[in-house]
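Note that this complex is displayed minus one protein chain, with the remaining chains in position.
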Amino acid sequence: MKKLINDPADYVDEMLDGLCLAHPGLRRVGDDRRAIVHSVAMWPGKVGVVSGGGSGHLPLFTGYVGPGLLDACAIGNVFEGPTINSCQDAIAAADRGAGVLCLFGNYGGDRMNFEMASEFAALEGVETRTVLGTDDIASARPAEGHKRRGVAGLIFAYKAAGAMAEAGGDLDAVASIAQKVVDRTRTIGVALSSCQIPGAAGPNFTIADDEIEFGMGIHGEPGIWRHKIRPADELVDEMIAMLLAERPAGVSRVAVLVNSLGSTPFEELFILYRRAAQQLDAAGLTIVRPLIGPYVTSMEMGGASISLCFLDDEIEGLLAAPADCPFWKVG
Amino acid sequence: MKKLINDPADYVDEMLDGLCLAHPGLRRVGDDRRAIVHSVAMWPGKVGVVSGGGSGHLPLFTGYVGPGLLDACAIGNVFEGPTINSCQDAIAAADRGAGVLCLFGNYGGDRMNFEMASEFAALEGVETRTVLGTDDIASARPAEGHKRRGVAGLIFAYKAAGAMAEAGGDLDAVASIAQKVVDRTRTIGVALSSCQIPGAAGPNFTIADDEIEFGMGIHGEPGIWRHKIRPADELVDEMIAMLLAERPAGVSRVAVLVNSLGSTPFEELFILYRRAAQQLDAAGLTIVRPLIGPYVTSMEMGGASISLCFLDDEIEGLLAAPADCPFWKVG
Amino acid sequence: MAIDVHTLADAIERANRAMGGLTDQLNAADAKLGDGDTGTMLARLIGSFAAVDLQNAPDLGAGFMALAKTGAASTGSSLGTLIVTAMMTAGKASAGQDAIEWNGLSQILLAVRDAAMARGKAELGAKTIIDGLDALARAIAGKDDPAAIAAAAREAMDQALLEFRERPSAIGRARMFAEKSVGLDDPGMLALAEIVRAVTTNHSATALA
Partner (left out) sequence: MAIDVHTLADAIERANRAMGGLTDQLNAADAKLGDGDTGTMLARLIGSFAAVDLQNAPDLGAGFMALAKTGAASTGSSLGTLIVTAMMTAGKASAGQDAIEWNGLSQILLAVRDAAMARGKAELGAKTIIDGLDALARAIAGKDDPAAIAAAAREAMDQALLEFRERPSAIGRARMFAEKSVGLDDPGMLALAEIVRAVTTNHSATALA
């Protein structure tokens, strides 16, 4: 797999340099400069919202740093969690005396690193809370929902938590809205082709020319089941049915994200969205603020995911609040 | 090549339906509904700005319909020009009595179709002007600049023409700013891997695992020369040198677009941008409003292009004016 | 016996049938230096022509105009638009007439050639379908026997392909590869030659008669 890169060892740092050059509102901080912050002044007493994860998922994670979204983000090597130190750097950068929410995907390494960083932060008097994204319905049964990993749906939690923090919510309020959004967000993805880690000898996985895989992880972890490739409408029907099986009672409005895992073009996303919109409409759900595009990727992986965030008035209001980062602008 | 689609014959129409469902500000018009318009009211007497081209290039062409950009856009099948009728539909939809600028890439078919449509429009009393995007420096020598084809740099002309029309410029003013931007915009692209037309038996072209191709057309037309793959910085240096060879005298500011042809991820674009920014800085050029992302694609084609728009005060002001379409929001 | 809407409908039906075998060949010719769609585009355009009810057109001019109208709604390719231009030109030339004489065909083809040159902004000699049209029109000038016209037409197209094969292209996508185009047929000219062959061969006399 060809890539437009230099030495693979410089991939992440050159990428971050380019990101910050292109978006001068972002800055690299910390000893190894693996935490990203934005330069819009945070008022003293604002709760900080931070995230973190591996590289290779742009716009996730660092691309969502900006007013109304994340205040800081720790970033690791490709598909690796950020180091404990980078997590500390991000927490420290986001602290304005009112505590910091650590909001990231449910992966063991990321969780442990943020926990250790949080313990160090506590020693320095910074209070933290942790909320884990657990939207991938393919990764555990509903009864074990807390074991699910976090994928594309995490950005809805970013948006709501960021808006709550901007609105002056305290740490408990920010953490609890993030948790509420996580609890009401579900994602299912289907992969068509692999990505390759820069410098690796081969692709992360292989998949036959006529097959697709449901529930593939965003690092290329094996999926849950394979299918022969089928028409897009059939796939969407299957995906929407799985997502709606976990629809909370009384919900009539949803936010929708049809996400490219990387190389799947906009044209195909709109074909998927068309069917998803028809099916959600048939299920009596009104779509609010659909997002269609590459929002959470695995470099050049082929495929798409669909995320639903089941709304209530509070979440809907927070999703509509102004926010501004390199890849998502609201209001 | 796997695709998330239904019947290839429905590809374009389902894609357009999805686009308009996701962006209710857009609407399909015309007999075959292959012209896209936006629903923000155009004041009577505003000059219309229309474009058109084949499908498979999203966000180009239809994705740039919106206030401050295009008023309407004709769209053809994948990699085919729009029909004469679709061009007529777009012109008619954009007409508010002050004439319509037809602004599109320099391809024979598109030009002929818009010309025929313009002749029909003239019979109905609608005045038109044509400006052709000719930014691809790989497609002809500087002395034959008017024969060059249009690629990613076209969006700078959209932006300036759209802003001039919003500002109340008359048809001559809108056409002449579009022409000025075209005259000051240059693009060079490098392809790594092919795309495939939906329903086609195979990819549009083949390219060896260790080769890249300069000057590949956006429909997969053969490029101008092939290279062994090289480090990104070397490629960028070569590309920037080619672009700066046509730098007009006295220019100190440039708008930059580092564009993914499709499957090349954001990470690589930022690696390219980092080097491009260094080289432009070294050449004494200040970068204004860099754009990094998939702005003009060929479905899942791998590769990237770099476009420079050499600014003057007038163009810079117009690029900064408010505009809003599904893929590009300014102000 | 002259050229009327039935002659036109028959020619289109033959061309349409021939496209089955020609599509891939023409795509391949275009893929060498262009975007590889000449065959696909042409097959769709002629397919849409074949669906037009020509037999009930009020006159030959109206028949050509009906084809032009269908083409305008169904093709976006360079070649397609040149063909639409050709249909409009032929339609204007035969407006209100039930039929035209065989010896008038050359004149119409010359008008088509000129209209295509204007539309395509192409000179003679640029190695396009226009050079094929030019050769065709000149070869049949003054002839009024359908069989002789058919033979001259085929002969002219073979000659034109042969003559232009070794010359560089000066227009369209192939222009960028002028040197590489030496030795290759122009896809548009090749398409014209194959269609002329399909329309004139076998039952050629009756086909054009």
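We just call them A, B and C in the order they show up, numbering each chain from 1.
Quick note on the criterion: a contact is a pair of C-beta atoms (placed from the backbone, for glycine too) under 8 Å apart; a residue touches a chain by one contact, two chains touch by 3 or more.
This structure is a prediction, so every number in the text was calculated from the model and none was measured.
Q: In the full assembly, spell out which visible chains the left-out chain is touching.
A: Hidden chain contacts in the full assembly come out as A.
Q: I'm checking contacts with the chain that's been left out. Which of A:3, A:129, A:219 or A:274 qualifies?
A: A:219
Q: Can you name the residues of chain A that touch the chain not displayed here?
A: Counting over the whole complex, chain A touches the hidden chain at residues 31-32, 54, 76-77, 79-86, 107-110, 112-113, 115-116, 139-140, 147, 204, 217, 219-222, 224.
One rule holds in what follows: only the chains that are shown with their structure count from here on.
Q: So, comparing C-alpha centroids, which chain is the farthest one from chain C?
A: Of all chains, A has its centre farthest from that of chain C.
Q: Identify the chain whose mean C-alpha position lies nearest to the mean of all protein C-alpha atoms shown.
A: Of all chains shown, the one whose C-alpha centre lies nearest the global C-alpha mean is B.
Q: Out of chain B, which residues touch more than one other chain, so two or more?
A: Residues of chain B touching two or more partner chains: there are none.
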